[in-house]
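Of the protein chains in this complex, all but one are displayed in their positions.
In this document, chain identifiers A and B correspond to the written order of the chains, with residue numbering beginning at 1 in each.
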Amino acid sequence: MKIIVVLKMVPDVVEELEVASDGKSLSTDFLRLIVNERDAHALEAALLIKERHGGSVIVVGHEAPEIEEVLFSALAKGADRAIKVTGGAAEMTARGAALLLAKLLPTIPGVLPADLILTGCQALDDLDGQTAPLLACALNLPYLGLVSRIEADPAAQKATVAKEYAGGVHGEFEVPLPAVLGIQGAEKPPRYVPVAKVRAATKSQKLESVAIPAAEESMPTHVEVLQLSKPESTGHAEMLEGTPEELAGKVCEILAGRGLL
Amino acid sequence: MTGAIWVLAEHWKGELSDTTFELLALGRELADGLGVALEAVLAGHEVKRLAAHLGAADRVLCLEHPGLAEPNAEVHANAVAALFRARQPRAVLVPLTNITWDLGGLFASQLSVPFVNSCCGVRVVDGALQGTCLLYGGKMQATTATAEGPAIFGILPGTRQAEKGRVAKSPEVEEMAPAVIPARVRFNKYIEPEAGDVDITQQNVLVAVGRGLQSQGNVEIAEALAAALGGAVSGSRPVIDQGWLPQSRQVGKSGATVKPRLYLALGISGAPEHVEGMRDSELIVAINTDPQAPIFNIAHYGAVQDLLELVPVLTEEVKKRQAARVA
Partner (left out) sequence: MGHLATPPIKTSCEITLENLWQTAEGRKVLTCIQCGTCAGTCPYGEVMDYPPRRIIGMLRAGLLEEVYVSESLLNCVACYACKAKCPRGIDLTGVLLPLVKEQVLLHVPEMPVELQKALENTLRYGNPMGESPRKRAAWAKTAGVPIRVFSEDARTADVLWFVECYNSFYPRGQNISRATAKLFHILGVDFAILGNEEKCAGECGRLSWETGLSNTLMEYNMALLAKYRFHRIVTSSPHAYDAFKYRYPVLGFNYTLEQTVPFLFSYLEHLKPRLKRKLNYRVTYHDSCCLGRHNNYYEEPRELLRAIPGMQLVEMTHNRINTICCGGGGGGMWLDTYYKTKNQERLSERRAREAVATGADVLAVACDYEVSRFEDALKVLGADKKMVVKDVTELLAEALED
């Protein structure tokens, strides 16, 4: 089976985020990027399928700070090829990136056709769409999101897939291959890869680099950010006082105000 | 071109969800602000009976077809997109829940219309719609604008009170039998979780207990409250370690990371290992006898009180209010 995993780098929210002086974007002073958590799950899901059914895993990501380490780490975990897409606007949104990728993938030798394209079902910075359905539509492939389990049947060219609903309920779907799946979680957490193995991969393996053709470089932005700001934050709990009965009443008021009652 | 504001009604297993009413409340504000109609789009099979509840809208566009019986996003998106092209609404509010997740993305892609994701609010500003998006795990919000023309807004749960979207009025219902494309992705069945096997990461409400619970016998106090609020009981490490709750209920570093709409921290001190598993909860209410408990630094509301005294009283009050609402 051939599986493509699309990864992207998103702001690491462990660090304090600040607004840049333009008031519309994130300050890059202390900004660190981390691989989108759901994309890491997508990679794990792909590796699990490869372990079960054989085949290859190709990882693709747009150029961004720290993505090289992520791509080498993917190779160290067992991916077969890692492709870095270069060029394009610095502030590419989910939509722009997905549409560009859909145009680019068919031009890279040995990538398409693939049996599965996996990517995270969501990302922290998805302003104007989610990568998975955008890719699926652009490539005219069947799609399902919020996937937490994939049982591939390569011979029958289909996969039985579980999608997450609330309250622990899952929906079981049958997806014909090839298809795009938006991954919520893999069956196991993303595997650990020892630092030494990543270092070894950095020395012994190569990343492929594919440039976005100049003609495609500028993508219109459909959604414009007028202002970026912090939502109101709370420093300390607002303390409530009173007898148990009074407190119960106050708590219920608060819950009702939030649509929880 | 109707230029109406549309709300995609969300229903699951035969029931309209609260989110639908939240969106109707929001949609009504926007429609009134623009001086246009508010229409609800109800797509499914044998769903016409649900239309009567959508009185907050001026009109319900009911797409009725056996092919829409199953939760197949591609099929639904396609049907709604066809209607969109025919009616040309001004904007569409799509809920962002597990049920409708796929719908918004596909729908927008099929129409090549801007999709404003992760909205915690939408406003009318100078005759245009501005969506406010919550980004980076809720750490930032972006006020956005779209180019002239229609736009689709993916709306997060909780933007408005569902109450405000429940209007006891009978809307005009327009029934349509859409052309429905064959499904590529086929729905097999729902798989319910094993009895007693609750996934706390999927709960909207968590009643979390810590050492302050004092004994296993008191777990039922928390369970009663959880049941009244439609949630589940979770616990911090010492509670799980002592076997008062199964491992699957553990929140925190060695347990699950949860982000429910409501996290009631009862008798939990708020140690870092615990907090890291729940600090992104939308509303945190903490009850602890220790005024210095670190939980109060991250909770939104708190009270210094013995949970064993407060919780039974709180449960009663919750039940009383819910009964009053239904009546």
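Just so we're on the same page, contacts are C-beta pairs under 8 Å (C-beta built on N, C-alpha and C of every residue); 3 or more make two chains touch, one makes a residue touch a chain.
Because the structure is predicted, anything quoted here is derived from the model rather than measured.
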item: Sole residue of B:Ser112, B:Ser170, B:Gln216 or B:Gln247 that reaches the chain not shown, by the stated touch rule; value: B:Gln247
item: Selected from A:Glu15, A:Glu151 or A:Glu224 as touching the chain missing from the view; value: A:Glu15
item: Which of B:Gly3, B:Gly55, B:Gly230 or B:Pro294 contacts the chain that the document leaves out; value: B:Pro294
item: For chain B, the residues touching the chain missing from this view; value: 211, 237-238, 240-242, 247, 250, 253-255, 271-272, 276, 294
item: Residues in chain A touching the chain absent from view; value: 14-16, 30, 34, 188-189, 191-192, 194-199
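Methods note: only the chains that are shown with their structure count from here on.
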item: Interchain centroid distance [CA atoms averaged], chain A/chain B, Å; value: 22
item: Residues of chain B that touch chain A when the two form their complex; value: 12, 18, 22, 71, 73-74, 97-99, 101-102, 105-106, 108-110, 113-118, 130-131, 133-147, 158, 160-163, 184-193, 197-199, 202-205, 229, 261-262, 282-286, 295-305, 309-310, 313-314, 316-318, 321-322, 325
item: Residues of chain A that touch chain B when the two form their complex; value: 10-11, 13, 17, 19, 24, 26, 94-95, 121, 124-130, 132-134, 136-138, 142-146, 160, 162-176, 179, 182, 222-231, 234-241, 244-245, 247-249, 251-252, 254-261
